[in-house]
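The complex appears here minus one protein chain, its other protein chains still in place.
We call the chains A and B, going by the order they appear; numbering starts again at 1 in every chain.
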Amino acid sequence: MFYRFTVGTRATEELVDITDKVSHFVRESLVQNGMCVIYTPHTTAAVTINENADPSVRRDILKGLDALNLSKVRFEHGEGNSPAHIKSSLIGCSETVIIRDGRLALGTWQGIFLCEFDGPRTREVSLTIMG
Amino acid sequence: MFYRFTVGTRATEELVDITDKVSHFVRESLVQNGMCVIYTPHTTAAVTINENADPSVRRDILKGLDALNLSKVRFEHGEGNSPAHIKSSLIGCSETVIIRDGRLALGTWQGIFLCEFDGPRTREVSLTIMG
Partner (left out) sequence: MFYRFTVGTRATEELVDITDKVSHFVRESLVQNGMCVIYTPHTTAAVTINENADPSVRRDILKGLDALNLSKVRFEHGEGNSPAHIKSSLIGCSETVIIRDGRLALGTWQGIFLCEFDGPRTREVSLTIMG
């Protein structure tokens, strides 16, 4: 089963909680046991799983990535967004989550986030669900 | 096929070799060719694959992550464990390993590690095996 949706980001850097959207499609797929691949087809965005209870965690993740001081490096790429490309490769453009009893087997504190590193833009997210 | 086990970590930060446990469940699944997703449902832990021959490598990985100087950043999140959350997103909470001829197709030097970044705690690891 294959699904696709878009996310409109509103800042240069932002973590957008997409857990509810992914859960919706997992239910729609009727897959009871299997896995869901969450994939974003961009090179300056990423997908991660982290705490979605306290919204300060997602801001701290961006702060932590900024502390890597990538903005101080003299890069070659003409568009000036090399730090965003590197963050995309460090975090990764996909996550795989297990499906159990028709639901994403996320931990109590886990949510799924689209990471925007070069926005604001309209970003695509693809899901493949196999059972 | 779905399996779950727990790992008791014994330090604030530690890489625990879980290769034998994962291999055990791969054999039990009787899957000959397919893949195994190793997933930890926590936001201050992670799963990685790296060298398990020389134990100094796993300590060096923790040292390398500490060299990112995340502990010097002034974070928002009240629990004081934001560096652990960031390390979790940098390493990632899952790995996917290919299964060939009934065995994990790991490289000669590769082992699977649960990464504890905010321990000691009891951590859960979930496996989904598809063939």
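Heads up, the rule we're going with is that a contact is a pair of C-beta atoms (placed from the backbone, for glycine too) under 8 Å apart; a residue touches a chain by one contact, two chains touch by 3 or more.
Because the structure is predicted, anything quoted here is derived from the model rather than measured.
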Check the options A:85, A:100 or A:121 and report the residue that touches the missing chain.
A:85
For chain A, which residues reach the chain that was dropped from this view?
2, 37, 39-43, 68-70, 72-73, 75-79, 82-83, 85-86, 88-90, 92-94, 96, 124, 126, 128, 130
Kindly note down the residues of chain B that lie in touch with the hidden chain.
33-35, 48-51, 54, 56-57, 59-61, 63-65, 67-68, 90-92, 95-100, 105-110, 130
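To be clear about the criterion, only the chains that are shown with their structure count from here on.
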Report the inter-centroid distance (CA atoms only) between chain A and chain B in whole Å.
19
